[in-house]
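Have a look at the structure that comes next, please.
Of the protein chains in this complex, one is absent; all others appear in place.
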């Protein structure tokens, strides 16, 4: 079993749209929070520390895929179980399973890369090989 | 060629994250806006009208898939070209191509359904067959 | 001492802007969540129940005033202490004090009203006198 962390969200009124259910981009927002929480619970420092010590700015996305199964509304609590399904040379696949009690709400699959700022042009971000020590912390 | 509409976004400071680039759930937010703009430009009334006349609450998502190619920052303008790639009995596939000038920024594929409130339980949303008249307006 | 409730927020990467600190409208979002949490912890049902039983849609704002003292970044936890400072005939003043440990981060003062939908035009919201039973639950 790969290492799995859990992140909880209490859904708020302002997270919901005129249909009374969660406006779906919020699920992407919460999965992003669950992604960073995964790394921090594995012992990886927050990006604002890593950018100083190693130049790593974060783990932007190459691709997301989310399947929505049930709607959620405010006053409800959902949980996100997060693990890394696959480590590639320069990318990794992070999976998020969102549940409300026993019910599956949605599932997300993210392809992410670690990036540094380009030496010649600080406005450009460049993918780097997955750092071995971070990988070791997360498995 | 399927009918295609265009939606423009001026990216704001508050849309960007500590890495200085657009926080990616905002792309989902803008694609959702482009989705509704597509219907309204095709002559479909806003959901708050349709809910009164026909009980249609909106077009929630079954699935999204987004591929990110380039980053964007604030002060830049992006455009979203939207069309419907496929009409199924109860679902449709909407495509969004996001560009900055000639550059591809990201591409999104959404599977959506039209829904009404359940007659027995108004808190439940039920998928309905794609309304033929709406389909006719959009092709 | 008026009744006071507490609401906690773990600040996320996506809540922060390119300066690396919380994008300030998020404080309004969290105070709004703290406002509803106050009512629910006092035993008031969520708005989606009250709208069915009594027609009450929520407590929109007439005015907000927020003073910002210190910045906050992601990975930090803040707490919001909420109480009602004053009940008027048709409005009430809700106060939110946001802290990080012992430090004051910001303070918000909200003027809110209870609203119902207008009988003649469901798109219009109308302020109603503060319901006495809700006031009793909250003091």
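Here are a few things to note about the model shown:
Think of it as A, B and C in the order they're written, each chain with its own count starting at 1.
The working rule: contacts are C-beta pairs under 8 Å (C-beta built on N, C-alpha and C of every residue); 3 or more make two chains touch, one makes a residue touch a chain.
Here the structure is a predicted model, which is why all the values come from computation and not from measurement.
The hidden chain makes contact, of the residues A:13, A:47, A:68 or A:114, with A:13. Considering C:66, C:79 or C:99, the position touching the chain not shown turns out to be C:66 (whole complex). Residues touching the missing chain, restricted to chain B, are 12-14, 20, 29, 32-33, 36, 40, 46-48, 58, 73-75 (touch as defined at the top).
Where chain C meets the omitted chain, the residues involved are 17-21, 23-26, 28-29, 32, 47-48, 57-58, 60-68, 71, 73, 115, 123, 125.
What chain A contributes to its contact with the hidden chain is residues 13-14, 16-20, 23, 25, 48, 73-74, 123.
One rule holds in what follows: only the chains that are shown with their structure count from here on.
Computed centre separation for the pair chain A/chain C is 28 angstrom, with centres defined by C-alpha atoms.
Taking each chain's centre as the mean of its C-alpha atoms, chain A lies 23 Å from chain B. Those residues of chain C in touch with two or more other chains are numbered 13-14, 20, 48, 73-74.
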